[in-house]
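A single protein chain has been omitted from the complex, and every remaining protein chain is retained in its original position.
Take a look at subunit A:
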């Protein structure tokens, strides 16, 4: 008995064969299975993006899938340098043009 069971796990069961397909009780079930698989979406998966607008486009360009890169870091550094320098210019540097009144 145990030997038989061990053998049955080794040999794959015959799920689909000509004999089973033609057999009346199984035909409907097989049809259901075929119908189910026909309904499934085909082809490559559609690209989804849970953000819309400029942020969504930015994310799709630099974060998602194969597009992932370190460029957002460079953008951040650039933005902070521009922001920081313009603030520094507005609050300090424009008062010290041409080396007048340093410190």
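Just so it is clear, a residue touches a chain if its C-beta (ideal position, glycine included) is under 8 Å from a C-beta of that chain, and two chains touch if they have at least 3 such contacts; residues count from 1.
The criterion applied here is as follows: contacts and distances are computed from a predicted model.
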The complex's invisible chain, by UniProt name, from "ATP synthase subunit a", "Eukaryotic translation initiation factor 3 subunit L", "Large ribosomal subunit protein mL43" or "Multifunctional methyltransferase subunit TRM112-like protein": "ATP synthase subunit a"
With the missing chain put back, which residues of subunit A would touch it? List them for me. 48-51, 59, 63-65, 68, 72, 76-77, 80-81, 83-85, 87-88, 91-93, 96-99, 102-103
